[in-house]
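Every protein chain except one is present and positioned as in the full complex.
Showing subunit A:
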Amino acid sequence: MKLFKLASVVALVAATALPTIAAAADKPVVGLVMKSLANDFFKNMLEGAEAHAKKRGDYELKAIGMQNETDFESQLNGVENFITQGVDAIVIAPADSRAMVAPLKKAIDAGITVVNFDVSLDEQAKKDAGLDLAFVGPDNRGGAKLAGESLAKALGEGGKVVIIEGNPGADNAAQRKLGFEDAIAAGKLNLLDSRTAHWETEEANSVFSTMLTAHPDIQGVMAANDSMAIGVIKALDAAGRPDIKVVGFDNVSAVQPLLKEGKLLATVDQFGSQMASDAIDKALAVVGGGPKLEGWVKTDIKLVTTDDVK
């Protein structure tokens, strides 16, 4: 009997002690869903978020990403897994601005705080699903306009330009194209042609060198990301046309030497490494009982030129 008693005392102690132990470990869990872990931009973002989690120390970070930016099916699976695990918040850069609306609605209905960052969900799709969700992210259109304007300033009115677009159908590609077009209209530039190179260096190199053949009078190029700007600059090197000016977007490390040499006129930094941690901060504030986020919470963007790398 004595043994029994002892056992029950132990059990009682354990039963009262356990919840406090659990509570100590029960930091809010944030599920970070990114578009891709396979490029510098998202890599920086993840590292920024990990450093942020360590620094704050009051939440647990679970991050998932995908092989490439268009693989939204695995992103969908990731969101569903987070719902099953019962995370406190999901912070997501959607791979498809329409396809991700339904699973995120499910997460919200399950009582999870959802913050949408980097790429905005489609307004119409949100409305159709009855989803009211704020967006924390950069103004891609405004950023592209900044880059476009610096090109317009360098060329002057009537300057002949072409646009190298990102993936057709991707929201940020569409926004950047609109931003370039805003700058073209404002600077009274002359747009000769606009084509996609699917964010790809090699394709941008091929497509641009052909565009240059068709329009030898090109004076400036607006590329929707730096990878494509690199391909364009290599084509200019090969064609011996250092007179043509190029602007890009993203400010990746590979363009730093090109900025320094003056081969890239300007690029745009949207501070990817801070973007995820900003969104996490906002999600945690809501989880902690703060007010609901509304509308578009704009994050920083900055034009980077030769002067910034010297």
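In this section, a residue touches a chain if its C-beta (ideal position, glycine included) is under 8 Å from a C-beta of that chain, and two chains touch if they have at least 3 such contacts; residues count from 1.
By our rule, contacts and distances are computed from a predicted model.
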From "Polysulfide reductase, NrfD", "Cytochrome c oxidase subunit 1", "TolB-like translocation protein" or "ABC transporter permease", the hidden chain's UniProt protein name: "ABC transporter permease"
Option touching the unshown chain, where A:97, A:113, A:201 or A:251 are the choices: A:201
Residues in subunit A touching the chain absent from view: 37-40, 42-43, 67-68, 168, 195-196, 200-202, 205-207, 209-211, 213-214, 216, 227, 230-231, 234, 237-239, 252-254, 257
